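One chain of protein is taken out of this complex; the other chains stay put.
Read from first to last, the chains carry the letters A, B and C; within each, the first residue is number 1.
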Amino acid sequence: MDALVLQYVMNWLVLGCIYALVALGFSLLFGVLNVIHFSHGDVVIVAPFVVLAVLQGLVAAMPAATAGALALALAAAILAVGILGVIADWLVIRRFRRAPAMMALVATVALGTVVRELIRMFYPQGSNPKPFPRLIEAQVALGGVTVPVFSLLAIAVSVAMMGLLFAMMRFTPLGLRIRAVAEDRATARLMAIRPGRIFAATFFVASAVGAIGAILFASYAGAVRFDFGIQLGLIGFSGAVIGGLGSMLGAILGSLLIAGIDVLVQATMAEGASYRLVFAFLLVILVLVLKPSGLLGRPAIEKV
Amino acid sequence: MAAPSPLLETRGLTMRFGGLVAVRGIDLALGSGEVLAVIGPNGAGKSTLFNLVSGLYRPSAGTVHLAGEDITGLPAHRIAARGIARTFQTSRLFGDLTVIDNVIIGMHARTRTGVLDALFRPRRARAELAAAAERAEALLGLVSPDLLARRHTLAGTLPQADRRRLELARALASGPRLIMLDEPSSGMDDRDTDALVEDIAMTMAERPGLSYIIIEHDMRLVAALPGQVVVIDYGEKIAEGPFAEIRRLPRVQEAYLGHKATHA
Amino acid sequence: MAAAAPARAATLADRAIVAAGEAGGALILGLFLLAEDWRLITAVLVLCGAGFALLELRPAIEERIVAAFRRAPATALVLGAAIVLAYPFGMQGNSYALHLLVIALLYAVLALALNFQLGSANIPNFATGASYGIGAYASALLALEFGVSFWLTLPVAAAVATVFGFLLGFPSMRTRDTYLALVTIAFGIVVHQLLNNFDWTGGPNGLVGIPAPSILGHSFARPIVILGQRVPAQANFYYLALALVALAILAARRLHNSRVGLAWNALRGDELAARCQGIDVVWYKMLAFAVDAFLAAFAGSVYAAYVSYISPDNFTFLVSVTIMTMVIVGGMDNSFGVIVGAFLLTLLPEKLRIFSDYRLLFVGVVVILFLVLRPQGLFPQRPRSYGAS
Partner (left out) sequence: MSGILTRRRLVAAMALGAAVALAPVAVAQDKPKIKLGFIGPLSGGNAPQGLGARNGFLLAIEQANAGGYPYTVEGVVYDDASDPQTGVGAATKLVNDPDVVASIGHWNSSVALATIPVFDRFQMPVIIWGAISPKITEQNLPMVTRVTPTLVTENKPLAAWAVSGLGAKKIAIVADTSDYGTANAAAFGQFFAEAGGTVVSTDLLPVGTTDFRAVLTRIAGAGVDAIYFGGVITEAGLLRKQEGELGLTVPMIGISGFYDPEFIALAGPAAEGTMVSYPAAQSNPRLDKLDADYTARGFAEPSSPYTKYAYEAANILMAVIRDKGIEDKAALAAAIRAISYDGVLGTTTFDDHGQTQIPVEVIIKIVRNGEWVTRE
């Protein structure tokens, strides 16, 4: 393959996979709770900050252990953001379970502002961008070009996470319960499933998966800033919606599509870069006009 | 007693959902002022039939004619405007609006005010709405004086029997030629069902030209209705005739009572 | 017999309640506008919060006030008109307070515009900010490039935005809810990006030197002098925006109390049932988009002429979200509530400047609190009454 094309393809896959990890959270939450958690992007972007904080703390404490420190920091961040998602639900989102969808949307937009501002004000020098370490610096030769191992890692981690998520939903008791609640809340309750716990679990899983996406995002970009979550969230949301909310495969497909058009436009058009958002969101409109429930969403045949 | 050109006629009406055939080749004919009861087990395709006639679904095959005009595949609001009104199995009232609002909305196809009229000719728009309100009150009074008294309460707060009556009133408000009632007695106890039979009988007496198609499970109600009965099973019409004859057919008993044995 | 529930003649008590309500509201608003001390601002906010808590706990009080306003509409109208017309003269020449009023009024128009959609018909639209921008740009470009008078650009800009509104409404034929919400978000982003990227819109630098309108030789850039009383130039735009709000309220009332408003309410409640009542839901949805865009464009034109400068940054996704929040916090399908929502969310961030860094955080928290504590909005929808007037 042409070296340039390979670069583009790698770029596309890494971005698509990262967006997909965020989109999966949207889709999962919508499937189970029928709720749009617009602050999802802002919640998950906390993860890279936790990584940095923990790393800093550990390096200060014992300057030697770096690899172990990194692993510890990553685990802490994923866990913390998972819990943060549960807290966001508990504090705000659960209050809008029965309210019209738009209220939850607006409330979570406000929640996003709150999370963002909290990072900005309470993380040291929170307004400034923070350099974020590349998890792996090595490069390998692949098809005539050198490719960062990180890119391969990012794709592998993402695919693994997707696989894990699928397996969890399909084969574990928790997954079965989540699907039962998604299908029919009342019946699930009759089967002694407590929806409240399932909601919490779903928020935890969605946020933790998103946290991995956010860490990869920060690492791929090379930095993190308190407001990076907005665009990450918006693109993840778009990916989930055009894929068809509630469909995990759709979320992945939608994210790959958005990342694809983004890279394609920038790679081929002379002034494409300045129109990258225009094309990405025109694609969103086009998909939804043609497939009103998203690519893999269940068509809305209403029962009468 | 059938009219030369029947009011409603379906020919070979068919609906497929993916691989599933919900309705297969149904022929129906109904004259002005006639009543048709549709019975059959759950999932037989009765509601789908209604949705096809009222334009919520577009048939995969077959035609629907209203008074000789082909209305197959027209959007629901056009069909409503042509004089087919319906109710739903689970009541679909506008719960956050008042009782009288619900009835006036039922008159949508009979009123004319558009945006510009509403903005620039408020007097005319108001007069039309006031007239509609007056007619709505008269209609409510006819269906149930109790409902009339509660016309300014929200429809969502009504008890079950009153909801059913309000749906009937809303359907009547459009001045239809044909009313389709989808299981009007579902979720009602015997006393309410008796009242419902009375309501239907009364409106029939009041509006002699009006035709009805009624989906029903309650055999008592079906027995009390005049006119033909159509039995549907697995999406197909398996029998047609007066109730007294229909109930004796073995195939009907098997298809219908077999499924509904617990209820019967 | 087409009488509505309370048709009694107004009593003296009714008139007193109306007068007290309007004067009290005006006074609190004025106090809030002019306050500089954070203690006073906090006190006013706490007071308002307590007021709403009272209404929440004792619905009878709210009923009584509403009844009074219903029974004494003439008193309410005359007194209300007198208060709002005289208002700039009570601002002690404070141009900042007047500026805030102008912006609040423009947002009130935007919120009323969105209310047709979100409130009446429950159609999500995150692109009101885009329509606002299209109106502003259309008007400004006409004025700058062709020297068209402001008064002429108003209807043209509105027409342009309405066309875009219909275009945006087009996908609503098939998409719904969250999917439709995303379509409008995408539309808003595309419009913002295009305004930023095109050359003829001035790119990111926007359009400079948009002329202020004038009427009978009086330029809107000059102070108003009446009977020796001098009020800052912002008062011109205050009255212009006020007229726009009055127009929007009138349109909202007329549409609400008509077959159109009922049709919107019907498709809000149950789209499928609405179709079976003969309502062409696609048309009514597109109509809602168009009406929203039409009114928003008016606000945009006035904003452009008022500030004399516009740039894409004025019309971001965030602006649309803010308008959306105003409608939901204020109370869907209630014009008064929506206006209160608009004032609250325009003035709050400005007044919270005293909390400097914590400003956005507070606004976010306040919005969430409002939504949680009074989900039906500050002033929820009220049933129609027929034949009363």
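Simple rule for what comes next: a residue touches a chain if its C-beta (ideal position, glycine included) is under 8 Å from a C-beta of that chain, and two chains touch if they have at least 3 such contacts.
Bear in mind the structure is a predicted one, so any value in this text is a computation, not a measurement.
Contacts of the undisplayed chain with visible chains (whole complex): A, C.
For the options C:A186, C:A290, C:V338 or C:L360, the residue in contact with the chain missing from this view is C:L360. For the options C:S131, C:T162, C:N196 or C:Q277, the residue in contact with the chain missing from this view is C:N196.
Between the chain not shown and the residues C:A43, C:L272 or C:V365, the one that touches is C:A43. Interface residues of subunit A facing the missing partner chain: 4, 7-8, 11, 15, 117, 120, 125, 127-129, 131, 146, 148, 217, 220-223, 225, 227-228, 230-231, 262-263, 266-267, 270-274, 276-277. For subunit C, the residues touching the absent chain in the complete assembly are 13, 16-17, 20-21, 24, 27-28, 31, 35-37, 39-40, 43-44, 47, 51, 54, 58, 60-61, 64-65, 68, 94-97, 99-100, 103, 193, 196-197, 203-206, 208-209, 221, 233-234, 307-314, 349-350, 353, 356-357, 359-360.
The rule is simple: only the chains that are shown with their structure count from here on.
Common partners of subunit A and subunit B, by the touch rule above, are C. Farthest from subunit A in terms of Cα centroid separation is B. Once the centre of each chain is set as its mean CA position, subunit A and subunit C turn out to be 35 Å apart. Centre-to-centre spacing of subunit B and subunit C amounts to 42 Å, using the average Cα coordinate of each chain.
Listed for subunit C are residues 272, each touching two or more other chains. Multi-chain contact residues of subunit B (touching two or more other chains) are listed as 56, 88. Those residues of subunit C that touch subunit B in the shared complex are 1-2, 4-5, 251, 254-255, 257-263, 265-266, 268-270, 272-281, 287, 291, 381, 383-387, 389. Residues of subunit B touching subunit C in their complex: 54-56, 75-77, 80-81, 85-86, 88, 92-98, 100-101, 104-106, 108-109, 111-115, 117-119, 122, 125-126, 128-130, 132-134, 137, 152, 154, 170, 174.
For subunit A in complex with subunit C, the touching residues are 30, 36, 92, 95-96, 99-103, 105-107, 109-114, 117-118, 121, 234, 237-238, 241-242, 245, 274-275, 277-278, 281-282, 284-285, 288-289, 292-294, 300, 302, 304.
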